[in-house]
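Got a structure for you, questions after.
Excluded from the complex is one protein chain; the other protein chains are retained at their positions.
Entry: chain A
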Amino acid sequence: MNDGDVSKQIQQMIRFIRQEAEEKANEISISAEEEFNIEKMQLVEAEKKKLRQEYERKAKQVDVKKKIEYSTQLNASRIKFLQAQDDVVNSMKESASKELLRVSSNNKAYKKLLKDLIIQCLLRLQEPAVLLRCRAVDQKLVQSVLDEAKRAYAEKAGVTPPAITLDNREFLPPPPKGADSHELSCSGGVVAASQDGKIVFENTLDARLDVIFRQKLPEIRKRLLRNMQT
């Protein structure tokens, strides 16, 4: 071989070495790039997913909180309305209570009422001996209808007329004085008890109002709400 040929061969070899190196370098770069890209994407996606879940959770919390707040407010509103209903209905009872006073002012009607109330007491108690108590102001009136009541009851129940003892020492409270007087008062009527005092029947106008009011409450509420929309 001459120098020229050797030189040529060497140059070829050098080119070959260089080529190989460049190819290898390329391969290293490309495959690494691919690998890193995939890895990077996976990491980023994983992080994003985590973040998304985190924010979803937070958003749900906000939602729940909002629902609870609304529900609480709704309850408060309902209670407020129910309270208003209660107030309104009770004030009707108050009005009725005040009107009770007028009942005892009509002597004729009140006298008849007392008699009927006494008869009712006797029918309920079904006792041969009965204690009766009334207001001090009603004493005369009650006395005047006692006999009639005894006889009416005896006839109705088919028994001998009972012995009625009208308490003339202790009386029911007097009629109320002021509009908002807090003292015990009674608007009329009687209280009866069995001789041993164990069975008591309150037939005062006030007690009757209480009972009627409780009985009629559903009807009153219905009337009240009848014309309310929704």
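Here is the rule we use: contacts are C-beta pairs under 8 Å (C-beta built on N, C-alpha and C of every residue); 3 or more make two chains touch, one makes a residue touch a chain; residues count from 1.
Heads up, the rule we're going with is that contacts and distances are computed from a predicted model.
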Name under which UniProt lists the unshown chain, selected from "Alkyl transferase", "Delta(3)-Delta(2)-enoyl-CoA isomerase", "superoxide dismutase" or "V-type proton ATPase subunit G": "V-type proton ATPase subunit G"
Touch with the omitted chain, as defined above, among A:Val62, A:Ala129, A:Ala163 or A:Val200: A:Val62
Option touching the unshown chain, where A:Ser77, A:Ser105, A:Gln143 or A:Asn168 are the choices: A:Ser77
Residues of chain A (touch criterion as defined above) contacting the omitted chain: 1-3, 6-7, 10, 13-14, 17-18, 20-22, 24-26, 28-29, 32-33, 36-37, 40, 43-44, 47-48, 51-52, 55, 58-59, 62-63, 66, 69-70, 73-74, 77, 80-81, 84-85, 88-89, 91-93, 95-96, 99-100, 103, 109, 113, 116-117, 119-120, 123, 156, 205, 208-209, 212-213, 216, 220, 223-229
